[in-house]
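A single protein chain has been removed from this complex, and every other one stays in its place.
Let's look at chain A:
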Amino acid sequence: MLTTVKTKLRSWEFILFVLVVVMLLVAAALVPGFTRPFSISTGLATFAPAALMALPLALLVIVRDIDISVASIAGLSSVAAGLAIRAELSVPMVVVAALVTGLLCGAINGFFVAVLGLPALLVTLGTLALFRGLCYVLLGGTPISPLPDFFTVLGNDNIPGLSIPWAIVPFVVLAVVFGIVLHRGKVGRRIYAIGGNPETARYSGVRVARIRFVLFLVSGVMAGLAGMINMGITSQVAPDGAQGLELDVITVVFLAGVSVLGGKGRITGVVLASILILSLRKSLQLMNVSGYTQGIAVGGVLIASLLVTNLSQRLLGSVRERRRPVPTLGVEAG
């Protein structure tokens, strides 16, 4: 019992939880306006698209893949939605257009990575540029507005009577869904198995390629959803929609303790890391820190979290190594 409590205290999620509490308390005490309902609701809404895209990205990184094209997929999905709006389709059809576009983009990534076996980082770097380019080609320079009320409400309004914006609701619901799938279900165990060792997983009967492909599809659809929220926030469909969001998305995932080496990471961590980055950005914003310096801060957090999670793994690994009676090579191979 005592040992489980000890490991719990040493877990990255616990450290993150402490960091979140400290961050919120410090910000509430020192940053004027931080606890204002308006700041909280606008902060939550503005961060919702990035947080949403971090959920599937965490799963992809656990199976040793990555998708850095998510913000471009979000942009392209919103362009598809915009074209549907221009064609005067009904709101459900507009939503379908965005989600299907996200799905197709995910399928393209998945095909190259999971089916053809090309490296995920390079493939999605390519599609990052490709999908964004398509946004400009399809839409031209003129944004589409006004949008149907459904989207502006989704992006800008609070749930009546609360200072919680509609925009964050999909994240809250889906975080629970992702948590259950990853930590309670068969699929989750297979995802960890692939991340732990793809070869072993394959020989154990896990359909590695299929799961990786499906994860790219999920990432695409989630980016489509994020794209719709983002266009609601900006009240228009523009070719540069959601541009640059990938920095926050990727930072959340690695700050969450998802290992670059695969096989490690939890949805709780993603939720906590989202709160942390969101509070950091909002605090800096309210202290009138420029967008450039915010970039430095978030980029710094990304590097720092890579350092901390990897160094701690290496240190723990070398400690275990010394205790082991027979020395083995290649601590990091797993």
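Some observations on this one:
Here, a contact is a pair of C-beta atoms (placed from the backbone, for glycine too) under 8 Å apart; a residue touches a chain by one contact, two chains touch by 3 or more; residues count from 1.
Going forward, contacts and distances are computed from a predicted model.
The complex appears with one chain absent; UniProt names that chain "Substrate-binding domain-containing protein" among the candidates "Nitric oxide reductase subunit B", "Substrate-binding domain-containing protein", "Flagellar basal-body rod protein FlgC" or "Pyruvate dehydrogenase complex E1 component subunit beta". Of the options A:32, A:92, A:117 or A:205, the residue whose C-beta touches the omitted chain is A:32. Of the listed positions A:152, A:219, A:251 or A:305, the one in contact with the omitted chain in the full complex is A:152. The hidden chain makes contact, of the residues A:97, A:128, A:271 or A:301, with A:271. Think of the hidden chain as still there; on chain A it touches residues 4, 8, 11, 13-14, 17, 20-21, 24, 28, 32-33, 35-43, 46, 136, 140-143, 145-146, 152, 155-156, 162-164, 172, 179, 183, 230, 233-236, 238-244, 266-269, 271-272, 275, 281, 285-286, 288, 290-292, 294-295.
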